[in-house]
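The complex appears here without one of its protein chains, the remainder shown in place.
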Amino acid sequence: MPILSCENLTKQYGAVTALDGVNLNIEPGRIVGLLGPNGSGKTTLIKIANGLLTPTSGRILINGMEPGVETKKLVSFLPERTYLANWMSVKQLLNYFQDFYEDFDRERAATMLAHLNIPETQRIRQMSKGTREKVQLILVMSRRARLYLLDEPIGGVDPAARDYILNTIIGNYDPQAAVVISTHLIADVEPLLDEVVFIQNGHILRHTPVDQIREEMGKSVDALFREEFRCL
Amino acid sequence: MFMKLVKHELHELLRVLLPIFGGLLLFAGVTRGLIWLMQQNDNPILSVTGGMFIGLFFMSCVACVILTAVLLLVRFAKSVHGDEGYLTHTLPVGVHSILCSRLLVSVLFLAAAMGTAIGSVLISTWRLEELSEISEGIGLLFESAGLKSGFWWTILASVFVQTVTTVLMVFAAISIGHSFNRGKVGFSILFYFALNTTASMISTILSLLLMNTTLFDEAAELSTVTSSSMALSIGMNLVFCGVYYFIAWIMTRKRLNLA
Partner (left out) sequence: MRWEFHGDAPIHAQVTERIERMIVSGALKPGERLPSVRSFALEAGINPNTMQKALNELERGGLIYSQRTAGNFVTNDPQTIAAVRESLAAQTIRQYLRGMTELGYSPEEAEARLRAQLQSEGGIEHANPEL
């Protein structure tokens, strides 16, 4: 059974159609790139999967269930923006995640934080932007979730932080779980991906294994993306 | 899960509000000392500055309650409809739990703020004989109005329901205001006044309609009229509570619009 499944998923904001009849299945064990230009519907799709938005029509199922309390136990979400309260210390955040998420592996998070020399007493407001993003990612990836939804995890961070983030995603790979990475920085994430989903104007243009693109078309996903979205 | 939400809200707000409450109580102690000093010495400079100080203290008591209310509504807006909402709404809890935990904690802290303010006033001026005089005075007032001592409870209930109603009205206004893409704060304030005006219009019309019923007969005793109108206002507020809660719930559940 797919861990994420969209059936004719449509979302309209007033007159604007953000998602238009999207059909998509994502299987466990896969790392999937959700690729598209800004405003193509990536974030809308991720927000609906998290229950932060309700679809206009069609439906989305997480492990066979509509988004709700039960699916939130299975989904670990990294939003595009910093959402951690500034005043909180690392330790308080660990307590918070441990309190609310049964699948939170505190030891794993503590190990990763120790590797970065981030003391648990440090507060979010004392951190640089790059460190904040890393802490957020550590918290999100330390859950033993079934579906990780990462919205622009490497946007706006320096190359060293980018490598760290990508390595954290690889290091936490779990064959039982799917990872969806939305980004427009394709060259950086391409070696991580099993499959890519191209999305434009709320339509899925393609959903293909990366190997197939390279084998059949003899080009990288990045090159293909540039071609298919050239006119934009 | 509900209790965990309450625990975290309490913790977060205690961090901010405890120093404020503590500061006010300290201020009250200092004021009390100053009053004593003024009574001992007949110094014109001391009485002028002391008078100003005491005035400042009484303003602080009011400010404490207002500041608490403002911090509570900012906290609600930030954690439910602001960036922190990304975390709040991806926790495995329902919208009812989120709203009810905020409501409970807000009412608790508003009560604490009012308690602290009243307590501070008592600390600053309190003398045992005065306290008993005050309570006697109030007792006499009630008696003259023909009210029973149980009326205290009616007043408390009324204040409680009024507080809950106000909190829910603010939650509803913020939830509507934040469904707009721009001017979230402006729309929140606008809808606060809109809800407020609507509510007072409805209560005025209802009161006018009920004026002519036997309850409010000219012949009726003052006590009956007072109790009846109290009960009526509590009842109306309860209905408003339900409506505001529903608005806040539906806007958060269906029309959440995080930036």
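Which chain is which? They are A and B, in the order written, and residues in each are numbered from 1.
Going forward, a contact is a pair of C-beta atoms (placed from the backbone, for glycine too) under 8 Å apart; a residue touches a chain by one contact, two chains touch by 3 or more.
If you're wondering where the values come from, they're calculated on a predicted model, not measured in any experiment.
The chain not shown here is in contact, across the full complex, with A. When you scan A:L4, A:I31, A:M88 or A:V180 for touch with the missing chain, the hit is A:I31.
Taking the complete complex into account, A:Y173 is the one of A:Y13, A:W87 or A:Y173 that touches the chain left out.
Even with one chain removed from view, chain A keeps its contact list with that chain: residues 29-31, 163, 166-167, 170-171, 173, 190-194, 210-211, 214-215, 218-220, 222-223.
Rule of thumb we're sticking to: only the chains that are shown with their structure count from here on.
Note: centroid distance chain A to chain B, computed from Cα atoms, is 42 Å. Listed in rising order, the residues of chain A touching chain B in the complex are 47, 50-54, 68-70, 72-73, 75, 77, 79, 81-85, 87, 96, 99-101. Residues 1, 4, 7-8, 12, 15, 79, 83-87, 89-94, 253-254, 256, 258-259 of chain B are the ones that touch chain A when the two sit in their complex.
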